[in-house]
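Written below as structure tokens is the structure these notes are about.
Here the complex is missing a single protein chain, while all its other protein chains stay put.
Order as written gives the chain letters A, B and C; numbering starts at 1 within each chain.
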Amino acid sequence: MDTVQQLEIEPGMSVYALVERMSRCGFGARRLAEAVAIYEKMLTGNFTKFLTLSGAMVPAGMRHIVSDLIRKGYVDVLVVTGANLVHDIIESFGCHCLGKAESDDAALRASGVSRIYDVFLRDEDFAAFEELMQSIMPQSSKTLSGREMMSILGSRIDDERSILRSAYEMKVPVFCPALPDSMIGLQAWMYSQTKKLTVDAFADIKEIVDICYACERSGIVIVGGGVPKNFALQSMLVTPKSFDLAIQLTTDSPENGGLSGATLSEAISWGKISEKASFVTVYGDATITFPVMVAAALERLKNGSHPP
Amino acid sequence: MDTVQQLEIEPGMSVYALVERMSRCGFGARRLAEAVAIYEKMLTGNFTKFLTLSGAMVPAGMRHIVSDLIRKGYVDVLVVTGANLVHDIIESFGCHCLGKAESDDAALRASGVSRIYDVFLRDEDFAAFEELMQSIMPQSSKTLSGREMMSILGSRIDDERSILRSAYEMKVPVFCPALPDSMIGLQAWMYSQTKKLTVDAFADIKEIVDICYACERSGIVIVGGGVPKNFALQSMLVTPKSFDLAIQLTTDSPENGGLSGATLSEAISWGKISEKASFVTVYGDATITFPVMVAAALERLKNGSHPP
Amino acid sequence: MDTVQQLEIEPGMSVYALVERMSRCGFGARRLAEAVAIYEKMLTGNFTKFLTLSGAMVPAGMRHIVSDLIRKGYVDVLVVTGANLVHDIIESFGCHCLGKAESDDAALRASGVSRIYDVFLRDEDFAAFEELMQSIMPQSSKTLSGREMMSILGSRIDDERSILRSAYEMKVPVFCPALPDSMIGLQAWMYSQTKKLTVDAFADIKEIVDICYACERSGIVIVGGGVPKNFALQSMLVTPKSFDLAIQLTTDSPENGGLSGATLSEAISWGKISEKASFVTVYGDATITFPVMVAAALERLKNGSHPP
Partner (left out) sequence: MDTVQQLEIEPGMSVYALVERMSRCGFGARRLAEAVAIYEKMLTGNFTKFLTLSGAMVPAGMRHIVSDLIRKGYVDVLVVTGANLVHDIIESFGCHCLGKAESDDAALRASGVSRIYDVFLRDEDFAAFEELMQSIMPQSSKTLSGREMMSILGSRIDDERSILRSAYEMKVPVFCPALPDSMIGLQAWMYSQTKKLTVDAFADIKEIVDICYACERSGIVIVGGGVPKNFALQSMLVTPKSFDLAIQLTTDSPENGGLSGATLSEAISWGKISEKASFVTVYGDATITFPVMVAAALERLKNGSHPP
């Protein structure tokens, strides 16, 4: 049996150097190192790469990690909550602010501030968002899929660091299966009161299932569970294929029985993930684990990865 | 200051008798008692009552609690994940099984069993589900809202304990904002390949926003967070109204920054919940807290509630 | 395979009636029902019954549940944190108050209030505690074990609902393995500056190990993990015996690797729990799960238990 090697810190060490040493530790440290190893394999091998994104990742500062991964060709399919796209669009012209979790929420409301844990958003940015949305919403006599609408919106956002814009430029399909559950959905509905815009609720299904069918080998990074996790896994389930590599970063526990904390092993019983797959779940706040994982994996690639 | 009263157990005591005593305790016990008090107020007062449902509540055995609440007139609006509706439909003809969380998932797959934590589902029940769906899916030349489709499905399910059927009979609107992210969505898409069925992704927004506008006073019970939580809160946000009563049962923590664990106080900063609202979050597994809350509140009502 | 039976609520139902129905549900509900079944077996069979108690259970109102269990003969060995005993003693003359978790802690300090989440404690009660302790501390030329000191303190507390007093009267040994880590320890040390009082740090080990050796069959209820959990399990480990029944109520998750969340299965690998044992972990706030479990089990016993 291999032995635990007590972790040695060297001041100034790189992120990967630290993570590499975690691979001989226990608990979360080892899982994080496994995630990096699987991610390296995913990025260097011939895998169709899915990324699913839940939780307020963009307000928390994770936007450029995602758009950079897209631009580097490390994302083939993005499945995402509407909220992350709303905040992606807001960042293209406005900002989020460093707030405090322990705040007087009634006072915040009185001063026109909405709170996302310790991040603040000002009403004027929401107002500008609404104005922008009304100006870039697509008019179309043809019924669109959600993916098509996301692509058109992406083409009209004037910020190359935008997730939607980057996906548009890189031809990465963006799926937002709970589109009505977001301010983009709300704005689309308002727009459709006076202009021609119809989105078919089910059209995305065909598009993503086609992608799944076409995969030779596939890998998935699941950040935060929720609808994006389920939508990606369910789409693969419809096909005879299954994911070969899978990484899950979540704060939820399996014991609660919900999907966001469900083990990836559970997904094997469904046929969503291959029984031969390499997979790992890293429990913890993805604002820590996601940047560390990406930084470590990109460092490996830069230095000429030799995955084991 | 009121004092903690050490809880006294009396063998044979009713659920409410126990919960009532928890109101003078600390921590989760007190929160659960507050939830019951708020729920009693919601059910006895003149409130438009929202219920949002996430997590695998139906597989875990919470289906009849929901359908009974609907039939008793205690739910005016239901917002729910597609998965819960899928399993509601499966229960109308098939079953879920008592399994084990520690299982060999590859062996389960080999024997045609899908696992949801410690609940098992057999492939034949999924096959029967698919067959049923193809026979009850609505054909319509008119574009439907998701709510309309749910209502038609409900009318065609032959099981009075079904959530969908009960909602249909009681004229309770059912919103499933992530409809494509479910096997109902998948079946609808397959059906639409050969038959006429189109669902407008945004039509539900108008319907639920209209309900929110029409509310004089409103209360919400949020089970499990996720898309249903956000969709209900966002819909109220669009209006000048806000929720007057709110109960959240969740396993997520505020510290993670995600919506499922976000405090209800945070929702005040957005204007989703009134700053004068009574609200409480009960942290813990909703398969325990939801039945206890409902049993205690219904006992109060049966005995002639006199909310404080 | 047995099927999930959807839970039916009947207004006015007893706690056991509700829990019994949870036995055919999934997730936490089923685990709670299993805990009740195991507890019923423990209380009706010929088992040496250990109870370990961590977390601020007494401030939160769980004191009388514990002292009643002791007086009913349902506890043979109590292993507990010092803090719970401190608060047990405070309750014998003073009180804890219903506070708020969201408080200005600096303002509380200024007004002489210490906070335990949403429970408040006034400085005057601590002062009275200190005075009482100095008056009831044992003077002894003989070196005492911690258990002996707890017994003497129990004999001098004038409150029959006290945990320490109840244990003294019922001859139930009380072990507090982190005694120095409590205000009892602090007071003992102050007392020993002028009076004769010496406690041997290791004497308790012999006493509890002797009990473990003498067990024919044994069961353990672990509330909250921590030092009390480990001390009880480690003591059994030293002997050729192991626990036959085990229930764990905890908010911690196995994934973190710490003992408080470790599965009871893990304890089998150590030989602390028998591989033939019946055991279950209920994840969640023990201020909810502990009263529900005890109420349900006592109801069974009152009605003439027939454990399966």
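Observations
The criterion applied here is as follows: a residue touches a chain if its C-beta (ideal position, glycine included) is under 8 Å from a C-beta of that chain, and two chains touch if they have at least 3 such contacts.
If you're wondering where the values come from, they're calculated on a predicted model, not measured in any experiment.
Across the entire complex, contacts from the unshown chain go to A, B, C. From the options C:Asp2, C:Asp105 or C:Glu124, the residue with contact to the unseen chain in the full assembly is C:Asp105.
For the options B:Ser14, B:Asn84, B:Thr198 or B:Asn256, the residue in contact with the chain missing from this view is B:Asn256. One of C:Pro173, C:Gly224 or C:Pro291 touches the chain omitted from the figure, and that residue is C:Gly224.
Checked against the full complex, the one of C:Leu164, C:Met183 or C:Ile211 touching the unshown chain is C:Met183.
Counting the whole complex, the residues of subunit B in touch with the unshown chain are 26-28, 102, 253-257, 283.
Mapped onto subunit A, contacts with the missing chain fall at residues 1-16, 18, 22, 24-30, 32, 56, 58-65, 68, 91, 95-99, 102, 116-120, 161, 265, 283-285, 287-289, 291-292, 294-295, 298-299, 301-303. Touch with the hidden chain on the side of subunit C covers residues 54-56, 60, 81, 83, 101, 103, 105-106, 108-109, 113-119, 143, 146, 177-183, 185-186, 188-189, 192, 198-206, 224, 226-227, 230-231, 234, 238, 251-262, 265-271, 275, 285, 287.
We adopt the following convention: only the chains that are shown with their structure count from here on.
Among the chains present, the centre nearest to the common Cα mean is that of B.
Shared numbers divided by all numbers used gives the overlap of an interface; between subunit B and subunit C this overlap exceeds half, so the copies present the same residues. Work out the mean CA point of subunit A and of subunit B, and you get 26 Å between them. The mean-CA centres of subunit A and subunit C are about 43 angstrom from one another, to the nearest whole unit.
Across the assembly, subunit A contributes residues 253-257 that each touch 2 or more other chains.
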